[in-house]
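A single protein chain has been omitted; all remaining protein chains appear in their positions.
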Amino acid sequence: MSKDYTPKPEDRFTFGLWTVGNVGRDPFGDPVRTPMSPVAIVHLLAEEGAYGVNFHDNDLVPIDATAAERDRIVASFKKSLQETGLVAPMATTNLFADPVFRDGAFTSNDARVRAYALQKSMRAMDLGAEVGARTYVFWGGREGTETDVSKSPLDALKRFREALDFLCEYNLDQGYGMRFALEAKPNEPRADLYLPTTGAMLAFIETLEHPEIVGVNPEVAHEHMAGLNFMHAVAQAWEAGKLFHIDLNDQNMARFDQDLRFGCQTIKPAFFLTKFLESVNYENPKHFDAHAYRTSDAEDVKAFVRACMRTYLILKEKAKAFDHDPHIQGLLARTRENDDSMNDYLGAYTRDKAEKLKDLALNREELAAHGQPYEELDQLTIELLLGVR
Amino acid sequence: MSKDYTPKPEDRFTFGLWTVGNVGRDPFGDPVRTPMSPVAIVHLLAEEGAYGVNFHDNDLVPIDATAAERDRIVASFKKSLQETGLVAPMATTNLFADPVFRDGAFTSNDARVRAYALQKSMRAMDLGAEVGARTYVFWGGREGTETDVSKSPLDALKRFREALDFLCEYNLDQGYGMRFALEAKPNEPRADLYLPTTGAMLAFIETLEHPEIVGVNPEVAHEHMAGLNFMHAVAQAWEAGKLFHIDLNDQNMARFDQDLRFGCQTIKPAFFLTKFLESVNYENPKHFDAHAYRTSDAEDVKAFVRACMRTYLILKEKAKAFDHDPHIQGLLARTRENDDSMNDYLGAYTRDKAEKLKDLALNREELAAHGQPYEELDQLTIELLLGVR
Amino acid sequence: MSKDYTPKPEDRFTFGLWTVGNVGRDPFGDPVRTPMSPVAIVHLLAEEGAYGVNFHDNDLVPIDATAAERDRIVASFKKSLQETGLVAPMATTNLFADPVFRDGAFTSNDARVRAYALQKSMRAMDLGAEVGARTYVFWGGREGTETDVSKSPLDALKRFREALDFLCEYNLDQGYGMRFALEAKPNEPRADLYLPTTGAMLAFIETLEHPEIVGVNPEVAHEHMAGLNFMHAVAQAWEAGKLFHIDLNDQNMARFDQDLRFGCQTIKPAFFLTKFLESVNYENPKHFDAHAYRTSDAEDVKAFVRACMRTYLILKEKAKAFDHDPHIQGLLARTRENDDSMNDYLGAYTRDKAEKLKDLALNREELAAHGQPYEELDQLTIELLLGVR
Partner (left out) sequence: MSKDYTPKPEDRFTFGLWTVGNVGRDPFGDPVRTPMSPVAIVHLLAEEGAYGVNFHDNDLVPIDATAAERDRIVASFKKSLQETGLVAPMATTNLFADPVFRDGAFTSNDARVRAYALQKSMRAMDLGAEVGARTYVFWGGREGTETDVSKSPLDALKRFREALDFLCEYNLDQGYGMRFALEAKPNEPRADLYLPTTGAMLAFIETLEHPEIVGVNPEVAHEHMAGLNFMHAVAQAWEAGKLFHIDLNDQNMARFDQDLRFGCQTIKPAFFLTKFLESVNYENPKHFDAHAYRTSDAEDVKAFVRACMRTYLILKEKAKAFDHDPHIQGLLARTRENDDSMNDYLGAYTRDKAEKLKDLALNREELAAHGQPYEELDQLTIELLLGVR
């Protein structure tokens, strides 16, 4: 095949500094790769065709940097963006790595830690604003428990809400114009994280003072860890107007957080996700929150970067082929052939409609006998994915 | 010990007809127990000390009953309630067992099935109202997919919302005064169910036309199937004012839906759940949505019924002991000793507060060095549970 | 593409009567499809190109059939095999559906049930032998517990071993010449099944009196339910000379037993499995232990049958392409470039070798710096699977 899978700026493909720069440390092993400077990462991403780069405050500026060091680092980072044409559309706060957050950041039982987390977030938002970030992500990696004796979830929810309300106001007050995107995860590094799914986050957002500027940042791996259908979560977020950002990667179900290359493990779900995003014209960043295997050297990290984007583009093309496949579309039409048959009874409630519907003679056995060609449709999809149709 | 663990009406312990009446069929095996009549179940529950009995329409009235049969059945059921003093606080519709729902009820691709599901629900609500049900549960056991080629989740969400909005109006129009409680489940019997967690349901409720009368019915087993902390989900629902009902049972994590006896598998989570419900004075029904092992005979089913209630009461007593244990309470106080130290900086946003907080000198290393006695607290909890303190 | 994916007898594709004949009952729903007679299933399979058909005793002969009924049924079944050219290479006993097995078959606490299970198995082996089965499968669907208070696993292992030793002898004594294949499953329908993985079964076989005629029947879904890599289990069985049979289907990880169409969910694992089986020239039956979705009608069941075989053949072709892809093979060679560099130190132990190896200077840092191109290799595999290379 001669298709062109070269990434373009309009694909809005972004990577975090921490993804490409991942040094391969894990719970049982030491780093295997040399740290890369933010500037080097920006250049690597530009060469491979990415649109943007995202960062936690401390990916860019070490937690104990002086003001002068900070300014020098930020200046060189901004320069690298200018040189390469990359943007920095998303920023976030590292509220999990430092020992100070061992019992949570916004939900810590120590009010001084909660204050520090707020302070660190405001400074990190300043940093994000300075480099032009439009989306600000919150992942509460330490907002959870190992044992529920340690704190009440009611206290935790209250504290988390208070912090987000505070920071929304800060954002508005500073005129940063950023939108917040909340990222859920069921567990790891803590035994149970609060608001563990995208659904829980969406419900929580409705309890905030400024829900209009707060949405979600769903991540493939995080929903898979709970055994959930990621695309369904994304659809709920999209329908609610809350899909402000997305973390594309992969995960082989309930186990440690793998952050695998997009589409490398669960091909079919990756296809339906891509198809969904394309069908609704999702235009916010597509962020690859993944990292190369610990076996990878620097060259293989580049292969990883290219592959994330390339797989998305391949799947995007297949989504288009799906939409134009007459056999598939014909079968799909057949599955909805009775769509308009009940228009007098469905839709908005009226008393008259309800009464008519209650009296309507519907032949249950006849309706039950009507099967759907979903095995055939699914197999056609598999064959389209495998490139044999 | 001489404690009294006899259930009382104010405990609001309820069982479904389908739980006590479960005949022990499973995917690989035929029924092992003789079906019990609804009336017989009511009497059994009354003898064992339950407060109420819940039902799906077809637990009580067979799907193909004539109007006369229906009325005779309902009359005898109501009579048994009067005789025993039991109430029927919750009713629900069986929208999953009949073949007609093989591709969903409210979300079926066949509009005629969607109409039938609405019709069946209205009739079942009439039935519920007739016996005095105050809560109406919706569990969408067939609202899902085996393959996402079959339908768009956006269509499914739209259809599900339309159905619930319709039935809310019907409820209001009929003056039934019932509250709806939506029950989430991640999978089984379908590969992926829509709105798979209590969190997702809470978010969905906010998109309805009458969110004020719609809450949730979280079930232990269903959240455990997704590896989630059930009590955290319950807390989020409670805080949102949406804990209209609860399904108590047990489940050993991600696997088939076990519907085990409450507290028989995950003792510690059952304790924290009970402690939570007692601490917030939860007063809606506590429904045991469980069934006896397939090995049980009729006598063992009774032992199962007694045990569900008894375990709750034992755990309730332990929750009280926890609250009055000076050592535990002393340690807990210590974990929050700095609670008021940051009152000038936390709470509602003001520009002044933000500026002061950004400038505040906080010693990160010092704060980080501060550990918490959670192992000790957790062990004290375990020992309290084990009855050795 | 114009490839021919038509199944041939030498592909050894088989289906169980219970797979194609599945009526779509599940824990929450009644049957949706009309039962098919064994003869009708044989003809359907023959038309779709299968090689053979497998059965539980009661798939063919109802548990309460008279001797005359049995003989008539068997005769018509054998006639259908002759007419179609299909073989019946594998048979097995249904030791799980009848209520008598509610507490286990070979491991029941009731010695009379254990005796009945043995009796039923001997009769079922007679039936298997009569139709020419060469492999006899044992799946202990009820050999487990809901609570470990019910029996000791030591008793269970002892009972299970005694039964298998007995039946091995029966097989030898009758001159049936069958090989036994043990099938593991972690849970469902019971909470925990004994010998829950293929690995556990392989270890158990070594404790039998006739290990030489006992091997395993690994099933994709069953290992996936435990989150395990199925191909690794198959490889261990193969290496031990114990891969007597295989159950091909699919399963989306830890949840209820889905028995999905082969290759429909976990495409990449299905590819590596196919590649493995082809690379070792596995020649025993390839049994599709799956069933069509409950939404399927009779036509869609046929599509399901065709698709199982077709997907295997597509993946088999891709395995061949993988083996002949110069880029992939070049990279693979590179990953093993030092394979012979340590021949003086590795291999069978000698004291001299050990001493030399202990003294050998190996530069740890240098070796550690050596990465492997596994991201690139994996992506090439993904692209080969997607048909874009």
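For the reader, a short list of remarks on this structure follows.
The letters A, B and C name the chains in turn, as written, and every chain counts its residues from 1.
Note that a residue touches a chain if its C-beta (ideal position, glycine included) is under 8 Å from a C-beta of that chain, and two chains touch if they have at least 3 such contacts.
Computed from a predicted model, the values in this text were never measured in an experiment.
Check A:A254, A:M342, A:L367 or A:L385 against the missing chain and you find that the one touching it is A:A254. Although one chain is not drawn, its touching partners on subunit C can still be listed: residues 63, 98-100, 102-103, 109-116, 118-119, 122-123, 146-154, 157, 162, 165-166, 169-170, 173, 186-187, 192, 194-207, 225-229, 231-233, 235-236, 238-240, 254, 272, 276, 279-280, 332, 335-336, 338-343, 345-349, 351, 354, 357-358, 360, 362, 364-365, 367-372, 374, 377-378, 380-381.
Listed for subunit B, the residues touching the missing chain in the whole complex are 1, 3, 5, 32-33, 227, 252-255, 261, 263-268, 292-293, 295-301, 303-304, 306-307, 310-311, 314-315, 318, 368-376, 378-379, 382-383, 385-388. Interface residues of subunit A facing the missing partner chain: 24-32, 96-99, 101-103, 141-142, 146-147, 150, 186-189, 191, 225, 252-258, 260, 264, 293-295.
Definition applied: only the chains that are shown with their structure count from here on.
As a whole-number value, the distance joining the C-alpha centres of subunit B and subunit C reads 38 Å.
In subunit B, the residues that touch at least two other chains are 98-99, 102-103, 146-147, 150, 186-187, 225, 254.
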